[in-house]
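This is the structure, below, for whatever I ask next.
Missing here is one protein chain; the remaining ones are kept as they sit in the complex.
Up next, chain A:
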Amino acid sequence: MALPPPDPQFVLRGTSAAVHTLHFSCGGQEPDVPILFSGSENGFIHVWNLKTHRVDTALDGHGRKSVYCVETMGDKTRLLSQGRDQRICLWDLAEGRTAVTDSVFTENVGFCRCSLLTVAQGRWLMAMAAKALEEVQVLELPSKTSVCTLKPEAGAKLGMPMCLKLWQLSSGSQPLLLAGYEDGSVVLWNLSMGKPLSQLACHQEPVMSLDFDSEKTKGISGSSEKVLSIWSLNEQQNLQVYKTHNLVNAGISDITIRPDKKIVATAGWDHRIRIFGWKKLKPLAVLDYHTATVHCVSFSNHKNPRERLLAAGSKDHRISIWSIYTQT
């Protein structure tokens, strides 16, 4: 008889709004406390102290409009956040400051989270949905210079970009972008040429989230359907379906592969978090705690694997923190 699924290790309450995005910053040395950033519908970014389980700071930079993407840039003192006010803000949080140092006006009205990739010390690439409906724009940060604009060919009818993932095969190599579109397809873009390398119709419905393992060149995507799609990239840089996995209930809002590439977590519209083994997509656990749609899942970057955490944010205003499969 299998063990019953675990309960959350603890639950963070107090955002007083639906939680849309989560980001850990736990890689620092003592006496740095592990931190979790959460962005919620009321426009606040909360900085959670994971020792005390209390909010250290609440950042208000998006005019009370929903914050749906939070990323750290390097360490926890530099933060990027994206909100429904069509702005991407860069924060300076060093020495207790809570100041927006810079911002990008995206002019995009969608929900597509931006994607950040460190290309060199103090230099990042950021992909974001652009003003034109089908376009993706890639900027260099902090300079905000446009690297390229990715336009699908005329008549491709991909629809809006829904989710983005910037990646590179190894550090220093050519950065690439995976983008999931409204029509259900996933497209691999070459940034230097601004051309699609490969396109794969993974879903019938818009792709809600995707994540990619650059070591195994294998990715996973979820949509509003009952299916998870796993696809791989071969040496000719062609995307192909590896397998699909049927879910009990439809709707995936977020997918994250744990940094050690052992497990993958999905956030479901059915209020449940699902854990799979990443290698074979073996179903491992269904975490049923939330009482509303789970919007986001995120893994921590603790140095010690045993301390690694999983966080899930939900429409029910709660953030559940789980410790699961930390022994492997």
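The working rule: a contact is a pair of C-beta atoms (placed from the backbone, for glycine too) under 8 Å apart; a residue touches a chain by one contact, two chains touch by 3 or more; residues count from 1.
Criterion: contacts and distances are computed from a predicted model.
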| item | value |
| --- | --- |
| Name of the absent chain as recorded in UniProt (options "snRNA-activating protein complex subunit 3", "Complex I intermediate-associated protein 30, mitochondrial", "C2H2-type domain-containing protein" or "Telomere length regulation protein TEL2 homolog") | "Telomere length regulation protein TEL2 homolog" |
| Full-complex contact with the absent chain, from A:14, A:159 or A:277 | A:277 |
| Sole residue of A:263, A:296 or A:311 that reaches the chain not shown, by the stated touch rule | A:263 |
| Hidden partner interface residues of chain A, rising order | 1-6, 248-249, 262-263, 270-272, 276-286, 288, 325, 328 |
